[in-house]
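Apart from one protein chain that is not included, each protein chain of the complex appears where it belongs.
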Amino acid sequence: MNLRKFTAGVLSFSLAASLFAAVPVSAKSEAPEPFKIGFPWDTANTDPTWISIYNNVEAVVEAAGGELINVTTDNSADELINNVSELISRGVDGILLMPAADSMLPTVDAMCADAGVYWGTMFRTISDEAIREAMYESEWFAGGCNEDDEACAANIVKSMSEMGVTDLGVINIAKGDTSSDLRDKGAAQGAEEAGVNILNTTYDISVTTDMTKTIESYIAAYPEMNGILVLGTYCEAAIPTIEKALADHDKAGEIKVGRIDFESELGTYLSEDTFHVAYGGQQQIDPLVSAVILVNQVIGTPLSEDGPTNIITPYLEMTDAQEAEDFNQYFLGEEAVYNPEEIKDTMIRYYNEDVNKESVEELISTFSIADVAARHGETK
Amino acid sequence: MENVQIVNQKKTLLKKEVLINNFSFVGLALILILFEILTGGQLLGKRNVMNIFNNFFNIALCALMYSFIMALGELDLSVGATVGFAAAVAALSSQISIWLILPAAIFAGALIGCLNGVMTAYWNVESFIGTLAVSFIFRGLTTYFLNGSVGIPIQMRVFDEDWVKITALVLVAVLAGFLYNRNAFGRRCRAVGASHAAAQQSGIDIKKTRMYAFTLVGIVCGLVGFFTLVRACTASSRTGNAFEFDVLLAVLFGGMPLSGGWPVKFRAALVGSLAMAVLKSGMSLVGIDGLVQQVVQGIILILVVAISFDRKNAGVIK
Partner (left out) sequence: MKKILIRTLETLALPVVVYLIFLAIIPERFGNWNCFYTIFLQSIIPTITAYAIAFGNICGLFDFSIGSEQIISGVVGGLMAAKYGVAGMVLGAFISALFITLLTGILNSVFRIPSLVLTMGLAMIYEIVGSKLAGHYGFVQIDTEHAIFGSSPEIVIIFIAMLALFYFLFNHTVFGYNLRAVGSNETVAKASGVDVRAVKIKAFFYGGIFLAVSAILTLCQSGSVGAQQSLGSVTVIFKPLISVLLALVLQKICNLSFGIFIAQFTLNIIFIGLIAAGLPDTFQNVVLGIFLLIVMILFRNTERIEILKSRFVKRTCILGGGET
């Protein structure tokens, strides 16, 4: 009898132990406590890049078992502060935003600290040393993901210089934006190193007619111009408009064109050899990883134990029409660049305890258009 | 029998008039009730009320003084640029001393307001064109001077406290209300808006009246610039962006006629600003996306004005 009891006990214990061994404690199958992530984003903007940014953030939050709360914004500093206030009042646990400037961050941090809400950034680094230091000491700042804007701009100028560009006309987003300022700085540095002359920079072009006008004015005023570089723009169909203006002046192919940030129409011009170099691809991976950093923090399983996590994504280079087609299909489609299962398994620590800052960095180091096409092409 | 019919008809007309006169209030109440139901009580919840206030504050502050411009039958398309420029000047002056922030903002605002006043009153430039030109100039100057964005010390956020803003709003509302309803200046503005010739004949100095009205708006834009600055602790080229449309939408939502004169009611500034803030917050809480929000705002704007517009006394509708 005792032996039977003993045997039963041993068997029960073994069974329980084997069950625990098979399913690690940390790898939970059930969702974490319900949580809400606030995301100020312009949902009135129909640009597919803007929509894909929203989709990537939403994919992370929902994959982790949370709910995404959106408030519309124009992404200016004043509006973002109002958005933060509104999201706090709606009881979110974390807020992800694209800062308009470094100087607004202490305010965001103070508001979030008062409310006990985590916050994170996407796309933008913190250039101001004092602000950066203060933010990285904050308990409520989860961190963020960004690309190296300065290096990207410097490298693309050098790359264009190697193609024979000596005199460059530049287009950029509005001054005051962290990325715009850093890209300006990088381009100036790249130009100096490569001996390229930057003729003029036009900022904040938002409509195609203004883009045409600017390019035509560059052609008219600077006959020596042999390169156009778009460091950034919120103008829809920017490259097709530039290409059209160049073609109308018989300059297509003659004037080299480069762009930071991919857009949907690059493939055609790459195959026609009238568009020459594009660095980017971060518009989808940056927000996704930024959301991963914040969500992990909110759930209580931060990617890094030593304070806010900053991950820098490598920028991709688009070189041919096939890549451009894949980019349109896999980056600008409905699906995020990592699907919910991939996000859960490889980016959320709550579901997989092996996930940490280094593992995410390692994962995205192989991120490319071909990588997304291979992963998601197979599943389709 | 006929007398009874006439009395009934008069009563119906009076009711209609009362309804039309107070349509902005009715509209506000309808919006409040609708979104309170749709959001399950979240709209007027403790947390959201201050949020509505923050959306309402800057627009209301400017709209209060904008009533004088509307009463004159004028427009000011430079208010956004003035807010941006005032915030920029204030942020730059903070690098000398933080005590300069408020005076610098108000001085910059007053300067632009004064320029608008001189232009419209003494140089006879139509306010629509003149203020549009001024907005081009000062938007450009703001971008040039800031050369990016400029921050101010985070300690300045003390001025973003609710009680400071409530006090400021109450003070401005009391002052503007007094000037508009209890002072000769408000009556002069409405008289000029109603008829230049009649106003001039009754001895009103039209030029001075216009000049003061635009300067007042400039000063209050400086104040808005200050509060915008201390809220975000940042001035950038986008500060005050499209604020002119927000203010214009608010006063129109409140049922202010563009024709100016006696029908311009002071309360419309407050009601319109509040209606806009509630509508925005309500739609956001319900989860309506940005595209639909814009359509709803457009439709409501047309309907509100279509219902509340006094066609009988408007004369020529331009």
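Couple of notes before you dig in:
Going by the order they are written in, the chains are A and B; count residues from 1 in each one.
By definition in this document, a contact is a pair of C-beta atoms (placed from the backbone, for glycine too) under 8 Å apart; a residue touches a chain by one contact, two chains touch by 3 or more.
Bear in mind the structure is a predicted one, so any value in this text is a computation, not a measurement.
Only one of B:96, B:198 or B:295 touches the chain withheld from this view, namely B:295. From the set B:252, B:268 or B:283, the residue in touch with the chain omitted from the display is B:252, counting the whole complex.
From the options A:127, A:166, A:189 or A:212, the residue with contact to the chain not on display is A:212. Touch with the chain that is not drawn comes from one residue among A:62, A:148 or A:265, which is A:265. Counting the whole complex, the residues of subunit B in touch with the unshown chain are 119, 123-126, 128-130, 132-141, 143-144, 242, 245, 248-249, 252, 257-259, 290-292, 294-295, 297-299, 301-302, 305-306, 309, 311, 315-318.
In the full complex, subunit A makes contact with the omitted chain through residues 42, 44-48, 74, 175, 199-204, 206-209, 211-214, 216-223, 235-237, 240-241, 243-245, 247-248, 264-265.
Keep in mind that, in the parts below, only the chains that are shown with their structure count from here on.
Subunit A and subunit B have centres, each the mean of its CA atoms, that are 38 Å apart.
Only residues 42, 47-48, 50-51, 54-55, 143, 146-152, 154, 157, 228, 231-234, 236-242, 281, 284-285, 287, 289-291, 293-294 of subunit B touch subunit A when the two sit together in their complex. On the subunit A side of its complex with subunit B, the touching residues are 42-46, 70-72, 74, 76-78, 80-82, 85-86, 88-91, 100-104, 106-107, 110, 128, 131, 174-176, 181, 203-204.
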